[in-house]
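Reviewing the structure listed below.
One protein chain omitted, others in place.
Chain IDs A and B follow the sequence of writing; residue 1 opens each chain.
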Amino acid sequence: MFDFLIAQTLNGLVYSMLLFLLALGLSLTFGMLRVINLAHGAFYLMGAYFGLTAWTITHSFAAAIAAAIVGAAFVGMALERSWLQRFYTRNELDQVILTFGFALVFADIMKMLWGKDIHSIPVPSLVSGGVQIVGTYFPTYRLILIGVGIVLFVATWLAIERTRTGALIRASVADRTMVSGLGFNIRLLFTYVFGFGTAIAGLAGVLGAPITGIYPGLDFEVLITTLIVVVVGGLGNISGAFWAALLIGLAETYGKALYPAAASFIIFGLMAAVLLIRAWGRDEEDVE
Amino acid sequence: MNVAEIIAQRRLAPSVPLRLLSALGAVIAALAVAPLLGMPQFVQALIIEILIFSLLALSLNVLLGYTGLVSFGHAAFFAISGYAVGIVGMHVGSDILLTFPLAVLAAALCAVPIGWLSIRLSGFYFLMITFAFAQIVFVASFRWKPVTGGSDGLLVPGATLLGAPILGSREAFYYFVLAVFAICAAVLYAVVISRFGRTLVGIRESTPRMRALGYNVRRYKLAAFVIGAAFGGVAGVLNSLFNLFIAPESAHWTQSALVLVMVLIGGAGYFVGPIIGAAIVLLLQHWLSSYTEYWGLVLGILFIVLITGAREGVAGLVMQGWARMRGKVP
Partner (left out) sequence: MAAVRASRISKSYGAFVALKDVDLLVAPGERRAIIGPNGAGKTTLFSIIAGQKQPTSGTISINGSETTGARPDQLWARGLSRTFQRNQLFQNLTVWENVELACSAHYRGFSTSVSRDALEEEIGGILERVNLLGSHDVRVANMAYGGQRQLELALALAGRPKILLLDEPTAGMSPAETQAMLKMMIALPRDMTILIVEHDMDVVFSLADRVMVLNLGEVLADGTVQEIQNDKNVSEIYMGKAL
């Protein structure tokens, strides 16, 4: 029983880290650009597919990671430059519809290019072993993933809180017009931030590939759970995204393991509960 | 100009929406006559499907277009009533005078707590919570095997009236759906042009203003939510009785997304918009599915083109074209 719990906890942590990587991009994009990008899940899958192709050619996991990051960043920034930019002043619903449209388009394009079969990328041989943790065998690769998630959290948090660029980003979140008035090239910053978000989504995709597999439909699956994480953690809140990812990731993993029938209820119910508690606490309606 | 002159002038002004409505009336009349002139069976089936989804889209638009509440969980009520017809039909009786009202009531009653909770949020959060509730309905219909049949779905007994089976023939069902649709559309229209409907529009335009003007906004939003759910429930009943079957997919978010697409493509700002949208989407779906499996690509492109260039949907384009033809600037 105990080692079962340990195994589930570790699996939950891995899942949480992947969710965090996704939530980070989505949250950052919303916090800064005030855009809800429903195509975010597509970038996860895109990264996995780019990585798959790179790996098939070079048999190098490092190349796969590079391809995923560069590919996802490139497509993301292209999307932002070409289309999204015009939508910054439009209302939420318009952005949701636009990005959802792109999500559908990307999904089918990926289906066209890579087919409908389930693929995977094998774990790099360097870390293909395992470790004994309190009596359970746990793959090294997954431990590394947990580490990557934590490192990225700390690194991003530090970057946002302690660097000049981070200050710029925080300022833009608070008052976009003011910052652009100060002479900074806000548009470029936005493009880079968006690209960063999609890049880590792609990174999550390729890193998660050995565990989740790569198949059509995965994009929307991860999108839904990521949206839940972002809503629970608070849109635009990086550390919120981290803790929410932990909560949701662990809840879903334990749920699936212990009460499979109720697992989906748990996370949707959790999100609904968080939303409602927050709404109740807000007794003022602020009109600008 | 003084007040009296202006009042007089206003009373003389023609009503633009009346034109779109007469068009709708003409279409319904044409549909009523068509089978008598030899409409092929498969076209009848298609029309039935379009009418059912038009009603579902119209019901969503009460929330979306008129009140400004973008729900991503409307399929929940479509499914709840759909299942209710089957469950009541199987365990209590398949008399349509029993199943129809009970099923619609089921949808409306579920809408009360769901709506009461959901309207406390707005914008993206409202979207997410309606989505969450709909997913809960989906998972429930998937998992609650003894009641809903689980992933296998539920067979719905055919409708009977006082013991005798009715609506057995395609044509009978066709006229039934046409009649129900016409009545529901008329009722919905009366609702949206009434003072109540104008209040909903006010809430959409500026909720703080409405509050400051003395309106209990929450009550109106809840009313809109329940009305939308009730009529969505009617569509669900028609759907179940048509297919004689219902499955969890009817509550899935893709179903909610499809209805949303229909409303947006047709034009949320016009009463008949959702009807146009439902027709376009279903026709496209049927036509394209025989050519390509990349229906998602087409839908996605439609979304993008629509939101970028034709914000008001097809109805909007038609109205703009009309205005331009008559020499007026839109």
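Structure notes:
Following the convention adopted for this analysis, a contact is a pair of C-beta atoms (placed from the backbone, for glycine too) under 8 Å apart; a residue touches a chain by one contact, two chains touch by 3 or more.
Here the structure is a predicted model, which means the values were calculated and not measured.
Set against the missing chain, the residues B:A29, B:L161 or B:A212 yield one that touches it, B:A212. Contact with the undisplayed chain is limited, among B:G149, B:G202, B:G233 or B:P248, to B:G202. Checked against the full complex, the candidates B:I7, B:L36 or B:A164 give a single residue touching the omitted chain, namely B:I7. The missing chain lies against chain B, touching residues 1-4, 6-7, 10, 195, 198-199, 201-202, 205-206, 208-217.
One rule holds for everything that comes next: only the chains that are shown with their structure count from here on.
Separating the centre of chain A from that of chain B, both taken as means of CA atoms, is a distance of 34 Å. Within the complex formed with chain A, the residues of chain B that make contact are 70, 117, 120-121, 123-125, 127-129, 132-133, 135-136, 139, 143, 207-208, 211, 253, 257, 264, 294, 296-297, 299-304, 306-308, 311. Listing the residues of chain A that touch chain B in their complex gives 36, 83, 86, 92-94, 96-98, 100-109, 111-112, 224, 227-228, 231, 235, 261, 264-265, 268-269, 271-272, 275-276, 279-280, 285, 287.
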